[in-house]
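Let's turn to chain A:
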Amino acid sequence: MLSILGLTRRFGARAILHDLALDLGAGEYVAVVGESGAGKSTLLNLIAGLDVPDGGQIRIDGTDIAALDEDARTRLRRTRVGFVFQAFHILPHLNLAQNVELPLVLLGTPPSERTVRVRELLTAVGLGDREASLPRELSGGELQRVAVARALVHRPALVLADEPTGNLDPDTADRVLALLARAIKARGAAGVLVTHSEHAAATADRVLRLDHGRLVPA
Partner candidate 1 sequence: MRWLLAHLIGGYSRQHPLRALVAVVAIAIGVALGYAVHLINTSALAEFASAVRSVTGQADASVVGPREGFGEGVLAVVGRDPAVELASPVLEVEAALVEPERLRGRTLPVQGIDLFRAARLTPSLIGEPLVEDGEDGRFALLDDGLYLAPAVLAELGLAVGDTIGVQVGAQVERLRIAGSLPGASAGDHLASMDIGFAQWRFDRLGQLSRIDLQLTPGADPRRIAAAWPLPAGVALQTAGEASTRVSNLSRAYRVNLNVLALVALFTGAFLVYSLQSQAVAARRTQLAFLRVIGTTRGEVERLLVIEAAAFGLAGALLGILAGLGVAAAALRLLGGDLGSGFFTGVQPALVFQLGPALGFFALGVAAATVGGWMPARDAARSLPALALKAGSGLDHDASRSPAWPGLALLAAAGALLLLPPIREIPLGAYLAIALLLVAAVLLKPRVAPWLFVPLRRWLAARTLPARAAPWWLATTRLAATPRFAAIGAAGIVASFALMVAMATMVASFRASVDQWLEQVLPAQVYVRANPTTSASGLGGSTAYLTAEDRRVLAAHPQVDRVELTRSLKVSVDPARAAVSLIARPIDRADPAGVLPLTGSALAWQEGQPPPAWVSEAIVELYGASVGDEIALPIAGRAEPFLVAGVWRDYARQFGAIAIDVADYERLSGERTRTEAALWLTPDASAPQVIRELQGQLETRTAELAETGEIRAISLRIFDRSFAVTYVLELAAIVIGLVGIAATFSAQAIVRTRELGMLRHLGVTRGQILGLLAIEGLLVTALAIVIGLVTGLAVAWILIEIVNPQSFHWTMDFRLPVGLVLGLIAALLAAAAATAVVAGRRAVSGEAVLAVREDW
Partner candidate 2 sequence: MSALRGGPGPDPRRRALLFALAMAPAWRWAEGGVVYPEVRPRPLVFPRDHGAHPDYRIEWWYLTGWLDAEPRPLGFQITFFRTRTPIDPENPSRFAAHQLIIAHAAIADPERGALLKDERVARAGFGLAGASEADTEVWLDRWSFRRSGDGGYACAIPARGFDLRFTARPTQPLLLQGTDGFSRKGPEIEQASYYYSQPQLAVEAELTREGKTLRAPGRAWLDHEWSSTLLDPAAAGWDWIGMNLDDGSALTAFQIRRRESGPPIYAYASLRGPDSPQVHTFAPPEVDFEPLARWTSPRTRAVYPVAQSIRVGDRVFETQPLFEDQELDSRGSAGAIYWEGASRLSEGGRLAGRGYLEMTGYAAPMRL
């Protein structure tokens, strides 16, 4: 699924990531921890194709995204990657079904198929009966669950989660993390969880620490 080799990214004279390597297969769920400013966000940006490395390769499903131009990376991201953000970023003017189907619209999926998959995912995250609800009617935890559904609806090869529970209370956070792990595994995707919470990182299969630009087992 995801294969990173020799990844280097510098900002000015400072090397944030230095000769980083990572291998993820389908169903593998890894957590990356580190202090603030260590480079976790940078790593995520590079994997997502939002940034270009100074050196090294990033392969998603065999394709080296570092060699692609921006639009190509964006299109790849569209099909291959799902995102869960810390601040939910659920569009408040769309109802839950519309929010979840958004990635499918971007792919040109026919409406009938969209309806089916949206229902499937919302049910999977426990919000199957709230399809037509508006985001303002939901709590933070419920919104993050919608975000999880959205991240998975298009069957991405890779799911990236950036501090998904940063805005949630501990109980809700646990439930969401469990859901995320389950959902990733169930669909055979690879998952990368970036967090500074050891507790959250523990929900993943492996925990890696970003230390001086490299990933080391935590």
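For anyone wondering why these and not others, all candidates are chains of the complex that A comes from, given by their letters.
In this section, a residue touches a chain if its C-beta (ideal position, glycine included) is under 8 Å from a C-beta of that chain, and two chains touch if they have at least 3 such contacts; residues count from 1.
In this text, all values refer to a predicted model and were calculated from it rather than measured experimentally.
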Out of the listed chains 1 or 2, which is the one touching chain A within the complex?
1
Residue numbers of chain A touching candidate 1 in their complex, please.
41, 45, 48, 50-51, 70-71, 74-75, 77-79, 81, 83, 85-89, 91-94, 98, 102-103, 105-111, 134, 136, 162
